[in-house]
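Before I ask anything, here is the structure I am working with.
Complex shown without one protein chain; remaining protein chains in place.
Lettered A and B in written order, each chain numbered from 1.
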Amino acid sequence: MTAVEQVDQVFVTAKRHVVDLAPLEFQPIISVLLSIIPILAVFPLLFAITTILERKGLGRIQNRLGPNRVGPYGILQPVADGLKTLFKESVQPRAAEKVIFFLAPVVLVIPALLAFSVIPYGRNMVPLEMDAALLFFFAVGAGTELAVFMAGWASRNKYSLLGAMRAIAQMLSYEIPLILSAVPVVMLSGTLSPAAIVSAQDTYTATIAHWNVFKPWGFAAFIVFLIAAAAESNRSPFDLPEGESEIIAGYYIEYSGFKFALFFLGEYLGLFAICGLGITLFLGGYTAPFSFLNWIPSWIWFFTKLLALVCFFIWVRGTMPRVRMDQLMNFAWKFMLPMALINILAAAAWRFVPILGFRWSISALIVATGYFALGEGLTQKGQYGKRTYKFAS
Amino acid sequence: MSPLQAYLAVSVILFAIGFGGVVTRRNAIVVLMGVELMLNAANLNFIAFWKFGTSGNIAGYIFVLFSIAIAAAESAVGLALVILIYRHYKTTNLDETTRLHG
Partner (left out) sequence: MPSSFYILALFTIASGFFAMSLRNLVHCALCLALSFLGVAGLFLHLNAGFIAFAQILVYVGAVAILIVFAILLTHNTEEKKGESATNLVLSIPLSAAVAAILLNGAFSTQLALRGTGNTAPSVRELGTALMTSYVVPLEIIGVLLTVALLGAIVLALPERSSPPEAG
């Protein structure tokens, strides 16, 4: 192994050495633990980093300072926040369904953590190798909806129930384009295993990587995926379920103290997981964009891309107004869903047209035609014309 | 008890529970839930027979995929019907929805 490869594989070899130290009958469980513990350590840490990044970034976007009191430049703010939520009293409404109220945050966090088990973080760094791993990822995502409903219903609060209903309707609607946008990738790499999908993108022509996002169908699918991911994880501009200004905080309005922190954690873990999936499917996973950058270890690439995507979502949150409920639903069913379906057609054209130039133009043409036709259909009915007000002038 | 029989026993009990619910509960939604339980029991049967049946035959495996798809369609239409019934009769109690017209 060369020095570059050694740095690249440092975690893999370290894990193998530690496992070899253990007696034979404990080796499987040690191996599993050594895969789980880093995930449990790294992603909550990333959560802490992201909260400070988000508050600082939003502060810059909104022309204010953001947190700057705790530690130098306020970088210890997450620690202060964590301590505060830990020591706060956990209030429970008297009318709440106690068991379900208690279980909801747990049910939210566990699927989010489970989803991390199938994402390749670097070369040979997949915690759980599985044939149907992608399906597993989407299946555990289903737990989130149930958790949201449990939280909203068990609180016995109108606002929280309203928020939960909104959240579930939104998640159900956007789950379809989310899964459909992953279908072209699965079709063309011929596998459901994330590691194999990444290694299918790990080739280079003229120093540029063959990431899926650089192909017409991949680009369209990536855009659909990003929008659906924002909606799935209730990020702005799709944060109606939380809508501070209308329904206060949505389904977790009655939660306080550490349970509230768990909701917060679960939401961000979901965001990280879905960003990780997006990176795996479209952005080449742990591979470098240019072949001359291959000396940088693969896991650094993965986490760089993850942070970049998270920053993108922070940027979107700071600059986009929240959409209305009817706009949200129209967008999901009248644009995202047909667009994802048309995109599958574009991917099929890519697969079956043999000549490179033709393949590019036909695939791009299908995507562009679909985009413009759907866009026309959405805007033509005057939905986005000048607003008229019924009770105000 | 062979493994196949153990799975069949679980499936039978699940089916019987679902059956009991369907026959005796009066709420249309619970009846639908019972039907879903029975479908699940049938799926479990299919998978058990696939697992311990003749080798190389994946018909049972594939049949469950179809069965899951049909169950999804069934529940969507069924619940739409329940909502329609509720809108019409202002109740989902099956004993009270006795009129055919009006």
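Methods note: a contact is a pair of C-beta atoms (placed from the backbone, for glycine too) under 8 Å apart; a residue touches a chain by one contact, two chains touch by 3 or more.
This structure is a prediction, so every number in the text was calculated from the model and none was measured.
Looking at A:Asp8, A:Glu54, A:Glu145 or A:Asp202, the residue that reaches the missing chain in the full complex is A:Glu145. For subunit B, the residues touching the chain absent from view are 1-10, 12-21, 23-27, 29-30, 32-34, 36-37, 40, 43-44, 47-48, 50-53, 55-58, 61-62, 64-66, 68-77, 79-84, 86-87, 91-92. Although one chain is not displayed, its contacts with subunit A can still be listed: residues 100, 130-132, 135-136, 138-143, 145-146, 149-150, 153, 161, 165, 168, 172, 175, 190-192, 390.
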